[in-house]
Each structure stands twice: as C-alpha cells, then as structure tokens.
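Left out: one protein chain. Kept in place: all the others.
Moving on to chain A:
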Amino acid sequence: MATGADQAVGMGLVGFSILLFAYYTVWVIVLPFVDSDHEIHKYFLPREYSVILPGVAALILILCIGTFIGVVTWKNRKPKKVD
C-alpha cells in the first residue's frame, strides 16, 4: 500500500499541478478580457513572461535531464579491456 508519505507527495503533486493550471489559465486566457487598469493585473507579471518563464523552465529541465543522462552513462561505461 501507499504509505502516508507517498500519499502526501502524490496529493501534493496533484494540488501543485491544479494550482499551476488555474493560475496559468487565468493569466493567459482570462486576463486579455479584463480591462488593463483593473486590480487583478497587479497579481500577474507582464504578458511576455507567460511564454518566457515556461521557456526558461523547459531549458533548465532539459539541461538537468541531459546532465543526468550524461552522468549515468559516464559512470556505467565499461572500462576498455587492456590486452
């Protein structure tokens, strides 16, 4: 069975993704329909950042995955046989 920690982590992931989805949807889909002098605009970065930030996040993710794969293959490489 999933232990308490597993359940906490899993539900944490679900909650985080739901929050992210809600915030990002409001940012990208709803905000253009709101007047630009409305209160709500204080809680969001300028619109360009809705593409720049995911781009930066994707870049960091790809770098991390690349580093991970590099390290794993480097550690697992077979030493060449010396004749």
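The criterion applied here is as follows: a residue touches a chain if its C-beta (ideal position, glycine included) is under 8 Å from a C-beta of that chain, and two chains touch if they have at least 3 such contacts; residues count from 1.
Rule of thumb we're sticking to: contacts and distances are computed from a predicted model.
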| item | value |
| --- | --- |
| Omitted chain (choose from "Actin-like protein 6B", "Probable cytosolic iron-sulfur protein assembly protein 1", "Cyclin-L1" or "Dolichol-phosphate mannosyltransferase subunit 3") - UniProt protein name | "Dolichol-phosphate mannosyltransferase subunit 3" |
| Residues belonging to chain A that touch the chain removed from view | 1-2, 6-7, 9-14, 16-18, 20-21, 24-25, 28-29, 32-33, 47, 50-51, 54-55 |
